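Here the complex is missing a single protein chain, while all its other protein chains stay put.
Here the chain labels run A, B and C in written order, and each chain numbers its own residues starting at 1.
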Amino acid sequence: MTRQVRWVVFWLGAAGFGVLAVLAMIRMPGFGSLVHPYRDLAVPLANARSTPNVVSALNFDQRALDTLIEETILLGSVVGAAALLRPSDHEREHLATEEGRTLEATRLLGYLLLPMTLMVGIDVVVHGHLTPGGGFQGGVVLATGVHLLYVAGSYRTLQKLRPLAWYRLAEALGAGAFVVLGLLGLLVAGGFLVNFLPYGTSGDLFSSGTVVLLNIAVGIEVASGVIVLLAQFLAQALTVQEIR
Amino acid sequence: MDPAWLPPLGIAVPLLGSCVLLAVARFAPRVVTDVIAIATALISTAAMAGLLVATTSNRVVTWAGGWTPTQNLTVGIVLQADQIGAGFALLACVLTVCALIYTWRYFEDAGAHVPVLILLFMAGMTGFSLTADLFNLFVFLELMGATAYALTGHKIEEPRSVQGGFTFGVVTSLGAYFMLAGIGILYARTGRLGMPQIGSALDGHGMDALVLLAMVLVLTGLLVKAAIVPFHFWLADAHAVAPTPVCVLFSGVMAPLGIYGTMRVTTTVFGGVLPPSTLHHTLVLLGVVTAVLGAVLSLIQRHLKRMLAYSTIAHLGLFLVGMATLTANGVAGSVVYVLGHAGVKGALFLLVGALLARKGNVDEISLYRQGTNDGLTRWLFPLAALALAGLPPFGTGLGKAISEEATGSPWLIGTFVLVSAATGGAVLRASLRIHFGLGPQPYEADRDTTSGDDEKPEGRFPHRTPATMLTAILVLLTGGLLVGVLPVISRIIGDGAQRFLDRQGFIEQTLYSYEPVRLAELSHVEWNWAAVLLGLLSVLLAVAIALIGVFRGVPQWLDKPLHVVHRLHSGHVGDYVAWLVLGIAALAALFSLS
Amino acid sequence: MTPLLLLMFLLVAAGGTVVVSTQDPKRQAVTLSVYGVLLALLFLLLQAPDVALSQVAVGTAVVPLMVLLAVRKVRGGKR
Partner (left out) sequence: MSVFPYLVAAWLLLVGCFGVVRSRDLVHTVVCVAVAQSGTYVLLLSVGYQKGASAPVQGAPGPVVDPVVQALTLTDIVVSATVTALLLALVIQIAKREDTVDADKLDELRG
């Protein structure tokens, strides 16, 4: 198809879609409406299970199946990206020279920020049922934190402190822990992903039953998964080269 | 054991299996990972077979997280299995087992990437078949999608493979995002996410522009998966390049699941606001256009995997036409057709895979007379081609005949016969040239289409087809035969089709735990003389088409129109997305006009 | 709707358009990152701190980083 035909097809479709969207959207409930039936069910149930962060209650208790599959998508994508970015037969990994020099100040800043980021990440993970955040957000923060090493030191330091095999294992274990907790619910309480642990007192670290454990499992999986994922991209950009 | 345990197991077992695989892949030898993968798939198969048996007496309803509704209100996600849903889940598991057996020591793959991705893909398909929650459906759709892109592009050495994976990824992702937008709109209107809940909430409101937009958007995501025109472009590009065993899963169950999802959503969620005649006319039109276009494109391919892929598009169109009758017979016929097609088409893909493994080529013209010394596969190939056209007593023939009868229109019956004959004829033509050396040496005139010359062999088996490959081929072909021969299969599907269409019972049983009313009318899903004759007619036509193709070639006057059809399928991702947007507008127009 | 929300919605619509119309992928990584911040601010105003946190972590850090690394590899290959 020529570019011209492509544009005709697209603009016809876009015009139709636009007209329909406008006609439809004026029938939407107004922005800021007071009617939210699902919320009215979800909030009291979350409070009854000592989970002040209702979003976490939804993600890890009421609609935990969605989150399990979401984490599986992440797992699948990390494995998929690793498969797609594996060095092919004509390539090998080779780190030519250290890329430029990092300023001492940058280096210092990186080393200072690293422990802080790690602390913040862990905090966000374990308090997911109480405050905004949770396993996913904390996990990404942790993964990003590890990459401060790249900013601070060098790719070599990062490689040394980043035994990828272990992160792959941790990723599998985190994802597996989610499934196992779900299956324990089936065995103990008769339903897959049932929140079968005592709910405790609202506001405590160990409250809300399995929500806190699922958050930690997801935190481990996401942190190691994102590290592995970024490692593939870094390796492609920095070290994988074609053999000429 | 409570049958309500089985649906979650169908999802959890493959997830657990793939985590174990990932964890041990570093240390364990190759044999161990292969065994773990196949064992996981077998356990899931057993669970889904048990589920299918349980559904024959009643729907199996499971509330994930134990959130059973009180007075029809709940926050949880519901899984619902009837015979059709459980049947699709079982089909996904069985085909996965076949694919894994075929890949036995086939990929050079250190990290066990391929078996892990295949298992996750299987989990996505079983979950998609069993869930009755719209957002959950989207999540499973994305799981199927993400693993499928990665599997499609797995042969990174080949430029086509990564391009096909990319196009597939962009188009189906965009389709899924439109679907999510539709779900968001439905949530705004009803404040619910479960299919039965949204369905009963919509009943009070009736149809308006907002519900129409939501419906069109949700269907876009599903019809992209189902490769219905004009959302079909990605399928041939992806199927042609994916590793052969993965093609078996794509053609056999992933794309038909798009049809299944379309019907599940239109009947349950929109069944109360959408007049059945509107749905019927729209889907029949889409199905016929898809079937005819797929058949034409299949006939003019020389790349064998692309030929099979376009034949899948043609059959998807036929499945949709059968479903669109909205009668138990039509749905049952379509599902039998899907099962038979999965076996036959799967066998054909693996036969092409065996050719590729031995000759390193999948081009009909370059392989001319190259397969005359093949043993068993030389005879299986044309047999499968005839089965694809609807040879009795294969499941394809039975499903086709029941669907034809259900449509009750001579025009539609003619479409079924011609389309199935054309796809079977195309494959038979290739087989006659490759395995029997019939006809003159084909000439290289056509520059419009992709040739099959530059494919890399999968595995290295130059001398003979390995036993594992042959086993998988025979299992699939026998499966396709058994679907048509065993009356128990068609009886289960016949009962299931009635339950599938019983919207009231679906809502009452999931939300209110009412016991279902036993449905009186039984559908007739069995062979009769008309069915056999129509099947034989298709086969005769297929042979005629194949012989004309071998000895006469394409008539001159068709060159120009075919050139246009070729150019439309440009492999350009921008083109495909433009068509996607136009398709949304066209779908809305079709629904509001009819 | 408060003026602040209105402004934020406008900024997000404009931001998305700018990202799409940035032709050079390397600069697009930057505009995408800024767009991620805008989205996160909008989510904060919509009372969704959980989502905002996710958006900051993913949309302004991880995804733009992957885009940059991909551009680097793609450009390197073309030399």
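Just so we're on the same page, a contact is a pair of C-beta atoms (placed from the backbone, for glycine too) under 8 Å apart; a residue touches a chain by one contact, two chains touch by 3 or more.
Predicted model, so just to flag it, every value in this text is computed and none were measured.
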Neighbouring displayed chains - absent chain, whole complex: A, B, C
Would you mind spotting which of A:A81, A:V194 or A:I227 touches the chain that isn't drawn? A:A81
Where the complex has a chain not shown, which of B:L174, B:L223, B:L339 or B:L511 is the residue touching it? B:L174
Would you mind spotting which of A:A14, A:L118, A:L169 or A:L184 touches the chain that isn't drawn? A:A14
Would you write out the residues of chain C that touch the absent chain, in ascending order? 1, 6, 9-10, 12-13, 16-17, 19-23, 25, 28-29, 32, 35, 39, 42-43, 46-51, 54-55, 58-59, 62-63, 66-67, 70-71, 73-74, 77-78
Please output the residues of chain A touching the missing chain, sorted low to high. 3, 6-7, 10, 14, 17-18, 21-22, 25-26, 28-34, 36, 38-39, 42-43, 46-47, 52-55, 57-59, 63, 66-67, 70-71, 73-74, 76-78, 80-81, 84-85, 88, 130-132, 136, 202, 229, 232-233, 236, 242
What residues on chain B make contact with the chain left out of this view? 135, 139, 142, 145-146, 149-150, 153, 156-160, 162-167, 169-170, 173-174, 177-178, 180-181, 184-185, 187-188, 193, 236-237, 240-241, 297, 300-301, 306, 448-450, 566-567, 569-574, 577-578, 580-581
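Everything below uses one rule, namely that only the chains that are shown with their structure count from here on.
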At what distance in angstrom does the C-alpha mean of chain C lie from that of chain A? 17
Centroid from C-alpha atoms only, then distance chain A to chain B, rounded to Å. What do you get? 31
Determine the centre-to-centre distance between chain B and chain C, using the mean Cα coordinates as centres, and give it in whole Å. 36
If I count partner chains per residue in chain A, which residues reach a count of at least 2? none
Multi-partner residues of chain C (at least 2 other chains): none
The answer for chain A against chain B in the complex is residues 1, 6-7, 9-10, 12-17, 20-21, 23-25, 27-29, 35-38, 41-42, 45, 58, 61-66, 68-70, 72-73, 75-77, 79-84, 86, 88-89, 165, 168-169, 171-173, 175-176, 179-180, 182-183, 185-186, 189-195
Going by the contact rule at the top, pick out the chain A residues touching chain C in the complex. 31-32, 53, 55-56, 124, 132-134, 136-137, 140-141, 143-144, 147, 226, 229-230, 233-234, 236-237
Residues on chain B engaged by chain A in the complex (per definition of touch): 2, 5, 8, 11-12, 15-16, 18-20, 22-23, 26, 62-67, 73-77, 109, 111, 113-114, 116-117, 120-121, 123-124, 127, 135-136, 139-140, 142-143, 146-147, 149-151, 153-154, 156-157, 162, 165, 185, 187-189, 191-193, 208-210, 212-214, 216, 567-568, 570, 572, 574-575, 577-586, 588-589
